[in-house]
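Shown next, in structure tokens, is the structure this report addresses.
Apart from one protein chain that is not included, each protein chain of the complex appears where it belongs.
The block that comes next holds subunit A.
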Amino acid sequence: MEPATKTETLDIEGMTCASCASAVEKSLSRAPGVQSAMVNFATEKATVHYLPGQASPATLKEAVVNAGYSVMERAPDTSAAERSDEIDRQKALAYQKLKRRFWVAAGLALIIMPLSMLMLWPALMARVNMPLLNYALLLLTLPVLAYSGREFYVSAWNGFKHRSANMDTLIAVGTGAAFLYSLAATVVPDFFTSRGLMPEVYYDTTATIIALILLGKVLELRAKTQTSAAMRSLIGLQAKTARVVRPDGQEVDVPIAQVQLGDIVLVRPGEKVATDGRITAGQSAVDEAMLTGESLPVEKKTGDPVFGATLNKTGSFRFEVTKVGADTMLSQIVKLVEDAQGSRAPIQRLADKVSAIFVPTVVVIAILTFVLWFDLAPADTRLPLALVNFVAVLIIACPCALGLATPTAIMVSTGKGAEHGVLIRNAEALEKAYQVNTVLLDKTGTITKGEPAVTDFLAPGQDGPRLLQLVAALERQSEHPLAEAVVRHADAQGSSSLTATGFRAVEGKGAAATVEGQAVLIGNRRLLSDAGIDLSPELTAQAEELLGQAKTVLYVAVAGQAVALLGVADTVRDTSVAAIKELQALGIEVVMMTGDNPQTAAQVAGQVGITRYFAEVLPADKAGKVKELQAEGRIVAMVGDGINDAPALAQADIGLAIGSGTDVAMEAAGITLMRSDLHGVVTAIELSRQTIRTIKQNLFFAFVYNSLGIPVAAGLLYPFFGILLSPMLAAAAMALSSVSVLTNSLRLRSFNNH
């Protein structure tokens, strides 16, 4: 393994030519600790990979300055945020332009249509000079082609050069054929009449198709910007400035980009927290809904972490900046959502395969349609019929609906998920969550608060306070949540601290150490029995009683004697019962897993309405339990919060890391729930079900649309029912098809989970 490198992007100023770029690159590459540097002249950006120990953004900047250029100050910000402005501006421009092109086409088509229909009134027709009318129509159609439809032809040609064909190819060939035929009929009508054909023109078809397709594109573009609305609002949460308290006590508002690690930032009531940090003074309630979906403000005091983009409610506080730019929680959420939106859902595979060969296949079908009509239709009408059906096939085929079916739904739902504090790693996770029929919950920290408290301390015939001191000394060295509860309890009792030596944690059992020369053991019953220590009948009875109350019992032995019991209870979260009921209502079996003994497990399970549970599961066996359920043919979602859940989260078909989940758990999880309660699991599963349902509808629609539309346009119904599809109707259907798919995906925006 190479040592971990960091990547830094610098905005270089003052580069006037490509050789300047290589000068900067050379200077950066030679700087100590730099592994690689590349400078892009076009974007004026340098991307540097460096070893954090040997180089820093400051030394990199120095290297650039040495080369004679300067670095523009910028936030090491989320790539999405920095790009979004420019892209939004361009998109708005493109939208304006598209609308203008549509209006030109629509306006002209509205004139061309009635003019072309004059032939419906033979009396009128007799007075009109046909060739002259055709020339007039030609003049009106030209701007539609050359201005409104220009992009189709350019794009089709560019695509053709690349041996690729897209939607534009179909439209260009279709309208192009109709136009060229009409042009011939206008310019050399004698050629047609001499062969017994009417020199018919299709200018109305050409113009209307272009107008309708452009209408579809306008609607599509408008809908598409809405698919990423959630993402944009996430990026928009970022604070613009921070009130930094300088060492001399002066308060200065600085742009967020210039905030450094270790800066002290002041936050007043009603203000946004600028970036991530830890409170150094003051306390307040902070609204973290934008990150976690949790609606109630969270109490914060000195030492508690705060997150950028959250809203300070009641008090003022100062915090020390611990993370800036791309490392902040907000940026990571944005990054995660962005990644998820770029991922591919397995369900899309077929659509992908089809769209790869779609357009050329349609072109071939259109050509064959032309040939068949020409060969089979009566001689006097065969050319117009062949042409009309050829154009209709090309125009009705809509690869866009296939292409848009999955990604738009994924975009809307991942954004929506983030709004609810449900972070979806990728499209595959969403698809897995949809299939889940069993949810395995790790009891501690998910069903319960995961913050156990000592409720009983029983030391019959012993010096209680003294014993508590010994136990607390040992537990202070442990990182186990139960140990923390014991320490909290001891602190609350005002025990003074002693020193423990030779601390040893026994995984899944407890811990041991020497305090004041005495061997102290604390842990579950197995720890004591492994050490060959028996319980007195009195302690056994008391233990049974505590266990009966669904408390976890910690057994204490000093100098080889079992001397005391601690009853520890972990309270069930208020929301757990309701959430579990909702999961069951969704038809999902909820199974609980815990390291606790069977009594405790049964008690908690009964309390929350779970019928199946695994008790006394060692951390190392958690993944095994997941496997066991999977072996029963279940699709298992594992919900957990801790490091020792990581293997189980990874083993499960879909892992959900809950609450302030550790980074390791988040790595292993397909879905991360920002809020610490089980409602997030319900939200995730409901969201996935709605999303996949939407995708299936979209794909079904797209496949059915194309597989019905193309044969009908080819004239398959004509021999039986005499039905032919006008190319103009085909254009309307095509324009509507991709808009329908998009609109269906956008319905997910109304997803609301209580």
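The rule we apply is simple: contacts are C-beta pairs under 8 Å (C-beta built on N, C-alpha and C of every residue); 3 or more make two chains touch, one makes a residue touch a chain; residues count from 1.
Methods note: contacts and distances are computed from a predicted model.
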Hidden chain of the complex, named as in its UniProt record, picked from "NADH-quinone oxidoreductase subunit N", "Alpha-D-ribose 1-methylphosphonate 5-phosphate C-P lyase", "Putative spermidine/putrescine transport system ATP-binding protein" or "Cupredoxin-like domain-containing protein": "Cupredoxin-like domain-containing protein"
Of A:344, A:466 or A:749, the one touching the omitted chain in the full complex: A:344
Candidate in contact with the missing chain, chosen from A:327, A:352 or A:544: A:352
Candidates A:54, A:164 or A:571 - the one touching the absent chain: A:164
Residues in subunit A touching the chain absent from view: 25-26, 29, 35-38, 40, 42-43, 45, 47, 49, 83, 86-87, 90-91, 94, 97-98, 151, 154-168, 217, 221, 338-344, 351-352, 355-357, 359-360, 363-364, 367-368, 370-371, 374-375, 379, 386, 399-400, 402-404, 407, 426
